[in-house]
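Provided herewith is a single structure, encoded as structure tokens, for subsequent inquiry.
Excluded from the complex is one protein chain; the other protein chains are retained at their positions.
Chain IDs A and B follow the sequence of writing; residue 1 opens each chain.
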Amino acid sequence: MGAMTLLGWAFDGLVGTGLVWLAWRALSSPSLYAAVVLFVAFGLLLTLAWVRLNAPDVALAEAAIGAGLTGALLLGALARLRGSGARKASGAHADRPGARISAWPLAATATLAVVCGLAATLIFREPTTVGLGAEVTRNLPVSGVSNPVTAVLLNFRGYDTLLETGVLLLALIGARSFGPAIDYAPEPAPAGPVLEALARFLVPLAILVSGYLLWVGAYAPGGAFQAGAVLAALGVVLVLSGQGRGRMTAPGLAVRFLFVLGPAAFVIMAAATLALQGRLLEYPPAHAGVLILVLEAAATLSIGAILLALFAGSSFGKDNGTGP
Amino acid sequence: MTAGIVYALVGAVLFGLGLYALIVRPHLLRKIIALNVMGSGTFLMLVGTGRSGVGLPPDAVPQAMVITGIVVAVSATALALTLMLRLADETGRAELPGD
Partner (left out) sequence: MTPIDLLSLPLIALGAFFFFAGTVGLLRFPDVYTRLHALTKADNLGLGLIVMGLAVHAESWFVAGELFLIWTLVLVSGASVAHLVAHSALEKGIRPWER
């Protein structure tokens, strides 16, 4: 048992060192492309850290959204940046004529102070602080699900999730409000048979995996966000392979309905529980499981559609040679 | 010292790295990456200080908060990238004027 713990410590130390090293390399590399790729690798190593911390739901979300979708967004933005002819990235400490006092000594000192303060807080924490874990475990049987994270997300803190779906929708509206919409997907060059075949191979599989994650979230790691992210990833692959581009350009009524479905379902449920029981988002324990599943299904579709739309906007109006 | 505290300290260091890069690097894409690194550091601190670790029952509330945080972070990243691209289209550089 002692050897196992030592191995565990060594592994955690490796992962932690790797995280810090990858983040440092990502933030200090002169090439933007290398920075983005290193950031994606950082996200994948972070997934491993979540698994070590006994947080498989977070690991799934980090892999799909944090590393995967964020990486796709960053790479797409980088490609658009190159395409629009923006100047190459300046060096790390660019010195332009008329620059103010160099910022980096002050920034380094301030940052070091912040890190030391945080570390001190973490190390000298009161050992008697107790989280809400006991409360969650006590109330889990009446929550309708047996996965505590899903119970917290959809039942105990359902209000936060309601606001979160609203935030997603707001981000989409904000991103689409900037005149001729930004499209991160590359020009519809002939995708080649391999990518098309891969996309077609992945479609039924991804839908199956997404439905499985949604269903299994009630009693095992999974849930609406992970399932929605898988759907969004499928959409990204389809868009990149040249198929299904038309859906997200000038989205029709059906797609807009999908965008709003998640937030609307939450709001309707909140209003209903408020009207019928006098308390916000408090489900009757007998039906809690079904209600949670319905909410999660609506949220999955909505999250998938919004995340995809954040990546593959419309391409009308831009003069970079694209166009459906 | 449990395993969680190690990751929480790593999170603090990551937060510092991101903060430094956010202040010092002029290019907006780097700033956005730095913001994401700061977010990841914060998430590690949240989950690491919960009673998490191999063999201990996981504390569900910080994990749920972190999942929410990851989704919000990607939304903010998408919005920030849109802003950066608009700025690049208008001024030709993906850097804040006067930076």
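Operating definition for what follows: a residue touches a chain if its C-beta (ideal position, glycine included) is under 8 Å from a C-beta of that chain, and two chains touch if they have at least 3 such contacts.
Predicted, not measured: the structure shown is a model, and the values here were computed from it.
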item	value
Visible chains that the absent chain touches, using the contact criterion stated earlier	A
Touch criterion as defined above, residue of A:10, A:34, A:173 or A:205 at the omitted chain	A:205
Which of A:75, A:132, A:163 or A:195 contacts the chain that the document leaves out	A:195
Chain not shown, touching residues in subunit A	192, 194-195, 197-198, 201, 205
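Please note the rule applied: only the chains that are shown with their structure count from here on.
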item	value
Whole-Å separation of chain centres (CA-atom averages), subunit A against subunit B	12
Complex interface listing, subunit B residues touching subunit A	3-10, 12-21, 23-27, 29-30, 32-34, 36-37, 40, 43-45, 47-54, 56-68, 70-79, 81-86, 88-89, 92-95
Parts of subunit A lying in touch with subunit B, wherever the complex brings them together	8-9, 12-13, 16, 19-20, 23-24, 26-28, 32, 35-36, 39, 42-43, 46, 49-50, 52-55, 57-58, 61-62, 65-66, 69-70, 73-74, 77-78, 80-81, 84-87, 89-90, 92-94, 103-104, 107-108, 110-112, 114-115, 118-119, 122-123, 125, 131-133, 136-137, 148-149, 151-153, 157, 160-161, 164, 167-168, 170-172, 174-175, 178-179, 182, 184, 223, 225, 303, 307, 310-311
